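Not every chain is included here, but those present sit where they belong.
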Amino acid sequence: TSNEPAAAPGTAAPAPAPAATGGNDAPGQKVVIGFSAPAADHGWIAAIAKNAEATAKQYSDVEFKPVEPTNDINAQISAVESLIAAKVGALVILPNDGQQLNQIARQASDAGIPVVNLDRVFPDKLSYRTWIGGDNYGMGVAAGHYIGKTLKDKGVSNPVILEIQGIATLPLTQDRSKGFEDALKTYGFSVTARQDAQFTVESGTRVAANLMQAHKKIDAIWNHDDDQGVGVLAAVKEAGRSEFFMVGGAGSANAMREIKADTGVLKATVTYSPTMAASAIKLARLIAQGKGMSDLVENGVPQSITLASETITKDNVDKYLPLGFES
Amino acid sequence: MRPPAGGSTPVKAPAAAVPAAGSGPLARLGITRLGEARHLGLVIALVLLAVVGLVTVPETFATASNLVSILSLAATIGVITVGMTFVIIGGGIDLSVGAVMALASVWATTLATQSYGPFVMILCAVLVGTGAGLVNGLLISYGRLVPFIATLAMLVAARGLAQRMSNRKTQLVQQGNEMIVELSTTRVLGIPVLVYVFAVVVVLGWVLLNRTTFGRRTYAVGGNPEAARLAGIDVRRHTVLLYALSGLCCGIAAVLIMARTTTGSSTHGDLYELDAIAAVIIGGTLLTGGRGTIIGSILGLLIFTVITNLFILNGLNTSDQLIAKGLIIVVAVLLQRRSLESRT
Amino acid sequence: MRGIVKQFPGVRALDGVDLEVLPGEVHCLLGQNGAGKSTLIKVLAGAHHPDEGTITFGGEQVRLSGPTAAIRLGISTIYQELDLVDGLSVAENIFLGHEPARLGFVSQGEANRATRDLLGRLGHGEIRPTTEVGRLSPAAKQVVSMARALSHDTRLIVMDEPSAALAHDEVANLFRIIRELTAQGVAVVYISHRLEEIREIGDRVTVLKDGRTVAVGLPARETPTARVVSLMTGRDVEYVFPPRRSRTTGAEVLRVEGLTVPGRVAGVSFSVRAGEIVGLAGLVGSGRSEIIEAIYGARRFSGEVVLEGRPVRRRGTAGTVRLGMGLAPEERKAQALLLDQSVARNITLASLGRYSRFGWMDRRREAEDARGMVTALDIRPGDPERPVKTLSGGNQQKAVLARWLVNGRKLLLLDEPTRGVDVGARAELYAVVRRLADEGIGVLLVSSEVPEVLGLADRVLVIREGHIIHEAGAGELDEHRVLDMIMEGSAL
């Protein structure tokens, strides 16, 4: 949240390390990096855009060229088209839907513009040079293990486990749910009820309020996204319920503060960090300049990088707080 | 399409004024504008939904806490619906309601505003809402823009402004201003304060529409603006007031959404305009203006809210919810029509 | 009022008009359709701001900033286009804009009481204050408009064609009220196209033509009709009906057997022959329009309608039009015209099939025929591309007739074809209808003006409460007998 006076680590993207290790950050040939992402209708996406821009600004050799963020596929295609026409040196694309933008990404690649695919993946490997994103299935697994283990330890049998998804039509949502289900299965548990929200605070409130009516006794809730989580927590507070615990997703600073305070139902969150956008810009720059990653042995940037989904609890929250994004 | 123009010139005096034969008490009610009998179809639809609830989820549906929950959900958009009812009866439409509510919620939760405490926050939300409504009204009345376009422009601009002010972040209600949040958590007689606010707005709206000159003039301005003008009503000024009223309702709704979600956000109220308009129209208000009731709108809204509640209680997924919702809308309106026709 | 000028985009509606009204008199305003009568009284009512000219009221020069200003001065107006709000009740309409209210809260009881008094005074105590105005008949609406005018404390009442929607006995009632008012010193400005009314109620007459005053303060009773008409039209119009043929012998075009519309029309049977004009005389509300609409397929009915020997199966208007019927409905603007569209398009609306192949319009032929019709019926102005709403009532009515002439009808149904039409245009319309009949079309005519039915029709059916109570050749009847018959309790 923007108005949390106490918090505020300057930027979510850690400053580039000094150019000691092999000169990755040393100024090189000038690159224009085009950037296209969905409209910032929730905190995570807003953080993506902000991180990308902040990182680009740190390099004197990078010219950052963002285009209109939009949730209309058709318009995003046009936006990317315009970047191709402008002959940018590299593209960073977080598509609204990887499959639907695949064709235009492929066109860019074919035109010789390296594409760094962020988060939602293009199905065609010829469409991008490098993919960097989170592990959605892994997120579900992490949440499933945390909930499964906690309940097992408490000795609960037949627990009521609820799941509040984000936007149901996104493939990543389905991956998360699959991971969650698979992990719970190892404890012999399953999801009692599942509803989807829209990643927004308000939808979180609405869905949670109704779910709590449907289930008079709940053991655990996994909520896919910490932005809508603000709304979920508000609904919980309003209903005055506390018999269950909740796990979040993505890892917003706000969620971490809640976990740290340990006064509500939120006990953990599984990360899906928008810092990936900062990394994506760095990768795009390196690729365009023909450099490799100085910490690795290889001469080129790897073809894919999957961030691990980590579980943040009261015990390790301090370590993560600086990386948490303000939703 | 519009209904065909009414029949031709009829009877000389005595016969004309007396309603046709076969008119029972219901028909007589229907003749007066206030006749609540016109809502029969909506009430039937609601009762049917309740029966479905009682049969499918007997242990949860009819509990007090579920009913309270339904009302809490309905409250925010309900307040907006009251304003929308006025605007539509007055012959207009307001597409900007959701965005204006979002803007008001954001403005009221900036750190600067919050530093003055909860009352200033409330005042701020209400003023921002009313101000945006005023701009709508002025554009429409004096700029002579079509309401659809003027309020669409306001929708777009208000969302943009809200994003800009909030930096696209969700703004939490700060410590010290919990009073706002308590509107939703504090209960009187088991009912959250926010539901009372909703009720008060509905009652005030009803009184304003049915018992005051303002209400009369709203019907006149929407039903026949030229006649209203000839009767000495300042149609333009009244139009401005109608949109300001709708904006005021958005401001109040912003307070409620802040209470419920503990936040102000530029994403609040997405697509509220469609829901509110749909509720008003299902409630029997004509999009062409001049006719309609607050009670109908609220019943229409409750139908929507109960449907959502039932679906979630039954664990249906969104896709099925949507399909069923489409069907239920059609059935509710057909029922409504049937019940109106059986009276004539 | 002196030297009033009012300019609309493209039209100089008033071009220096003078009007002088004395207390306690009934001052009649005459003029053809579009002469500027309604515009003048709207200026007087504060609804239009004049571009030039002065208004003096009660000896003082006044500026009317809006309708409220006029009402405050004591000028109330009954407008030509009914100015009521359908969704509001009778009482709410009467007190719209000056509701009895405290702190903005309307005292409905008071309004209802006052409404009951007003309506009682108008002889219409049976209209309930709480009834929704949209459910009233036009006649009853006219009464409500009147009550609204009387609800103000008024010194001058302006009535713009108040009798157009009224039946014969209603007009008598209206005159009674006007006399009461003038007896109290209230002045009345009265507009009507029915010259006999002017004679009966008027004191003095002002005549408008093309936005100018052509005669001021003529004595209403003494001035010969011919002179008034020639002042209005600028020419000598024979206010007579075209001669009928001696005998109609055409084959039967239409036969109606036991036509019943529940609650409105009870088992009516009659026939119309080719070349014959059959008139339906009756009170407003006696069911004449229903008969016509049922025949035309625009209304459900039981019974049989036979066109040229073949029964018409109930197929809606699309079917009956295909079989050769045409209807000029009662309310021109609401039921017949596409006001925004050109005269030409209004004329060809019912015969699109004629001007198209596989749905493709032959616009040249369409334009030719429309132009031909405009010339044949002398529709003025003679530009077929003009939006029809810029034409006068009479010319609009001709356009409606033309719609049915371009594609050769067998049967024409005319419902109040001359309502609100001035004398000059009326005579032309009569001639057209007669000519059509002479060409072999069967015509069924409804009119509330008995002389019109008697003058134009060959045969007359007298309707009362949905029954045919008498049938006779037009020559065998006179106005008094017909009026006796259509009113209840009359002797046959």
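To keep things simple, chains are lettered A, B and C as they appear, and every chain counts its residues starting from 1.
Here is the rule we go by: a residue touches a chain if its C-beta (ideal position, glycine included) is under 8 Å from a C-beta of that chain, and two chains touch if they have at least 3 such contacts.
From a predicted model like this one, the values you see are computed outputs, not experimental measurements.
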item	value
Chain-type multiplicities in the full complex (formula in displayed labels)	A x1, B x2, C x1
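The rule is simple: only the chains that are shown with their structure count from here on.
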item	value
Touching subunit A and also subunit B, the following chains	none
Remotest chain, subunit B as reference, centres from CA atoms	C
Chain whose averaged C-alpha position falls nearest the assembly-wide average	B
Computed distance of Cα centres, subunit C from subunit B, in Å	42
CA centroid of subunit A to CA centroid of subunit C, Å	72
Residue ranges of subunit A touching subunit B (in the complex, touch as defined)	1-5, 40-43, 46, 168, 193-196, 198, 200-202, 204-207, 209-214, 216, 227, 230-231, 233-235, 237-240, 254, 326-327
Subunit C to subunit B touching residues, read off their complex	45, 47, 66-68, 71, 77, 79, 81, 83-89, 92, 96-99, 101, 104-106, 108, 124, 126-128, 130-132, 134-140, 143, 165, 167, 169-170, 263, 283-285, 289, 293, 329-331, 334-335, 415-416
Subunit C-facing residues of subunit B, complex	5-21, 31-33, 211-214, 216-217, 219-220, 222-224, 226-233, 290-291
